[in-house]
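Only one protein chain is missing from this complex, and each of the others stays in its spot.
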Amino acid sequence: MSTDEFRAKALAWLQQNAKPFDDNEPSSGGATIEESKAFQKGLWEAGLAGITWPKEYGGQGLGTAEQLAFNEVAANFRMPVGPFVIGLGMPAPVLLEFGTEAQKKRHIEPMLKGDEIWSQLFSEPSGGSDVASLQTSATKVEDGWLINGQKVWTSGAQFSDFGAVLVRTDPTRPKHQGITMFIVDLHHPGVTVRPLVVATGDAPFNEVFFDDVHVPDDAVIGEVNNGWSVAVAMLRYERVTIGTGVRARANPLGYDALVELVRARGLDGDASVRRTLAQVYAKESAMRSYSAVLHQEAKAGVPIGARGSAAKLAGATFPLWVSDLVQDIFGEELALQNADTLPLTRSILAAPGGATAGGSNEIQRNIIAERVLGLPKDAGVDKNIPFNQLKLSK
Amino acid sequence: MSTDEFRAKALAWLQQNAKPFDDNEPSSGGATIEESKAFQKGLWEAGLAGITWPKEYGGQGLGTAEQLAFNEVAANFRMPVGPFVIGLGMPAPVLLEFGTEAQKKRHIEPMLKGDEIWSQLFSEPSGGSDVASLQTSATKVEDGWLINGQKVWTSGAQFSDFGAVLVRTDPTRPKHQGITMFIVDLHHPGVTVRPLVVATGDAPFNEVFFDDVHVPDDAVIGEVNNGWSVAVAMLRYERVTIGTGVRARANPLGYDALVELVRARGLDGDASVRRTLAQVYAKESAMRSYSAVLHQEAKAGVPIGARGSAAKLAGATFPLWVSDLVQDIFGEELALQNADTLPLTRSILAAPGGATAGGSNEIQRNIIAERVLGLPKDAGVDKNIPFNQLKLSK
Amino acid sequence: MTLIDTADQRDLASSVKRFVSGQAPMSAVRETIKSDAAYDPQVWRRLAQELGLAGLAIPEQYGGAGASWSDLVVALRELGAGLVPSPLLATSVLATGTLLALDDEEARAAWLPRFAEGTAVGALAVSEGTGREWALADSAVTVSDGAVTGTKTAVLNADDADVLLVTTSAGIVLVERDAPGLTITPVDALDLTRGIATVTFDGTPGRVLAGDAAAALESVIDLANLALAAEQAAATKACLDMTTEYAKIRYSFGQPIGIYQGVKHPLANIYTDWALTDAAVRKASESLAEGSETASLDAAVARHLASSGYIEAAKQTMLLHGGIGFTWEHDAHLYYRNAITGNVLLGGPTAQQDRIAATLGV
Partner (left out) sequence: MTLIDTADQRDLASSVKRFVSGQAPMSAVRETIKSDAAYDPQVWRRLAQELGLAGLAIPEQYGGAGASWSDLVVALRELGAGLVPSPLLATSVLATGTLLALDDEEARAAWLPRFAEGTAVGALAVSEGTGREWALADSAVTVSDGAVTGTKTAVLNADDADVLLVTTSAGIVLVERDAPGLTITPVDALDLTRGIATVTFDGTPGRVLAGDAAAALESVIDLANLALAAEQAAATKACLDMTTEYAKIRYSFGQPIGIYQGVKHPLANIYTDWALTDAAVRKASESLAEGSETASLDAAVARHLASSGYIEAAKQTMLLHGGIGFTWEHDAHLYYRNAITGNVLLGGPTAQQDRIAATLGV
């Protein structure tokens, strides 16, 4: 099948099975988990899931050309695949890269078919930007390991079947060297998932508690005490996922949404409001152009390196900046939260969380300074000290 | 004599010998060095110089009350004492604190009488904020020391008779422990003073070169290799001098000057220009209020500590901020530098220098964070390493 | 002009601070947030009666303590730092300030003593939407034969008020709580610590108060600016202190995050802006208390700086706390919500700048 034929096949299937994309609705279209599972299964059955993945594990064994063709076509449809984005974006490619034959055989196809939903469990309350300081532990027992501790900021844990969980297996080694990644059955009775309510009042994440959760020896992804390099690989996939994800829902702090509200209030005659909107448009437009530059460079084989951090930083600071500007424009109305301004205030409150997720602004600035500009690295006092001698947050 | 009598005496002398203060002229009134010397001599002869200093060295032996009374009265007059501000503000009190009896007898009275002008020579090209990394050296010779090296950012060196010069006398010790302060005769043939042209095109400072400049053993202020503590004392006096100096000339980037230009151009009908001016006024007014708060607290015995750094930081960032705003207001005219806008563009170009002098913004932020907020100190890798093993700027 | 607290003010500040930490700590504030009430009536009773804050700036002849506005500002600072919900601003600043600035002895005699003893809550209904926060001559609320008709927005503590002072095109009108045709609808406020409502009048009986309404409103604007600025400056400092303490105990890469200049420098900037703002609030407080001719200017300057500085401090508080600062359970968002609300209520950022420019005569 030529790429064009593949594209036509994808288009035909999507036209039959998916709704056209609508900027004004969430891309998931509010689908239930069951609906999402059915959609994913349909995708796989149509040969449209795991396009570039090996056939032996349930993939289609096709090339990048087909993947790009699919992405192009799919951008115009509402894809209720939210529950699978993490699993297929991060744990699955990591399993393909580091997993045992048995692990790949066991998990990849069920993930592609929508039968298994996966989460990624790295972050801990005391860790923050310093993921490698994680304290959740796995203690060796006769027939495997016992996991105890807490993870946080876990998306989708409430409906996930498995998690890729990063834990400390040897606290006497320096912090990066005593970490292991496990496959954990999240239905284990020792696992408690609790929704995490954030500043907006929503609960988009979970806290996950592990209380003597037993995992067998063959649940290790990669090698024992070599989990950090597996985690680094997974975070690399995370960046790709974030960077090339499905078109986001129209941003209430973006130009399009703001200009509509401004017009509805007749504020577009005010010169300073118009100038503010111009500034918002300019920055947003430049972010789009920069993203296009990076994509074109990647396609042309120019390494992107750490420059994605500049896109992340710009994307994180944009809503924080617009948050101030909208107060000048909408004034009192923002304090009262009517149907019009609720999306705005929700986005304002969510912006600091968005800036923190995936690495704080400070971390991004360090990455840009060190890896793009080549400035010397932060002193890094903790690299070679045994973990159990390190100072940690309480 | 009561404080009121002293105030009356000061007022009478100033009314006879000084012109009233005028915001629109430099406080020195463009006096020549000779005129300044004559004025200073007159002040001393009238019993108005060295008010709180011991009589035995030429001071008046009076109290703080008299000093404050004089300051109050003098604020309304133009005082052509510019050439003496540094000498009397920094080296003189340091000599009184650390000098030998002979040094005090030799220098204090001539300084008070305007017969000796002094400079302070600490900064070096490679040092910057890190003054203690100075490289100008003094080598022990039989009858004293030979000084070689370069100082920079020296005010008034071109008309100074003496300098308080900080040099390295033992490079094998950690950097703060091998420094000595000397009294150096700036008329020595090995001393070369070269004006330093800055970004504005003016030359308000000098570079001073030392080429085998011999100083006798009794030119040491304090003890050999203990010069850093003397320097710290002098820098403390510097802050006092800066903080309580004579009222500055109207700032071209300040509200008063800007509103005049705006009105002359009929721009005061523009809402965004008016708002910009409002913001400038607000910040400037708050800086004045903060300065008043600190003065009132000092008077009430509340320690100011490092909070002066907040005033310094605000004062340094203010013109940098206004520099952007005036471009919005005056547009093209700023590029053309007519008589009206020349003071503006000069101030814009001078603002980064003003921010750097007396410690960069970064240093002030560190001081505020560490000494006011109590955050942990920067790692400080160089405290205990012999100076000649330290990495230095080329 | 004395910009530092007097001994009496320091004592007052300590009493209120002690009260806040003992009787209205953040855990109690969260209880109030969870409840339907805008504030805890017990806390208000004690603030009003035990600490005497409700009547602090009310003249003795009306049962108050006859202290100056600058004393009340000291109390507002401490309550603002703790985000303590109370009708103090609505009653003892806005409503009291309005009655004192007008010239209606009957209204003063009827209400100020009850305000002073904390047995009545007053509200000032001025706003008619963004850009019309201080509507008066151009108000769309009209009075005809003693009947008020129209709508007011963003009225602080309206739902708790026993009496409403309403700006109308006919002047300032007094409406009592039980008047017919009065509808008070609490709104879903961004700020969880303030009670805010929309108030509609439909032929509601009201009495136009005697006195120069425009002049009175001018002085109430100054009071509102000063009071909000005082609360905001103190809340800014609370955010700074909270974040500074966190930066000392939170470790990242083996060191407390407060050792990194990426954390130090934003905190130093917030400190510096706060220090200037605090000084501006002190200046405005004294100006108002002394009746200085720069009182309006100083109050608007204080409010402008306090509003914008608090927004930045609260935002950085969320950011520098990392993930934890984004959780509902952390107090950072309560401050951020309060900061945004204070920024846009009773005259937003551009309104303050316009007022500064106007008072400067630019």
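Note that the chains take the letters A, B and C in the order they are written out, and that residue 1 is the start of every chain.
The rule is simple: a contact is a pair of C-beta atoms (placed from the backbone, for glycine too) under 8 Å apart; a residue touches a chain by one contact, two chains touch by 3 or more.
From a predicted model like this one, the values you see are computed outputs, not experimental measurements.
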| item | value |
| --- | --- |
| Interface partners of the hidden chain - shown chains only, full complex considered | A, B, C |
| Residue of A:235, A:372 or A:385 in touch with the missing chain, whole complex considered | A:372 |
| Of B:1, B:75 or B:199, the one touching the omitted chain in the full complex | B:199 |
| Contact residue for the chain not shown (choose from A:18, A:179, A:262 or A:392) | A:262 |
| Touching residues on subunit C - with respect to the absent chain | 260-262, 264-265 |
| Contact set of subunit B toward the excluded chain (per top definition) | 123, 125-126, 128-130, 133, 152-153, 196-199, 201, 265, 272, 320, 323-324, 327-328, 330-338, 342, 345, 348-349, 352-353, 355-357, 360-362, 365-366, 378, 380-382, 385, 390-394 |
| Residues in subunit A touching the chain absent from view | 259, 262-263, 268, 271, 274-275, 277-279, 281-283, 285-287, 289-290, 292-293, 296-297, 300, 302, 307, 310-311, 313-314, 362, 364-366, 368-370, 372-379 |
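Note that only the chains that are shown with their structure count from here on.
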| item | value |
| --- | --- |
| Centre-to-centre distance between subunit C and subunit A (centres being mean Cα positions), rounded to whole Å | 41 |
| Residues of subunit A engaged with two or more neighbouring chains | 272, 381 |
| Interface hub residues of subunit C, defined as touching at least two other chains | 255-256, 263, 350 |
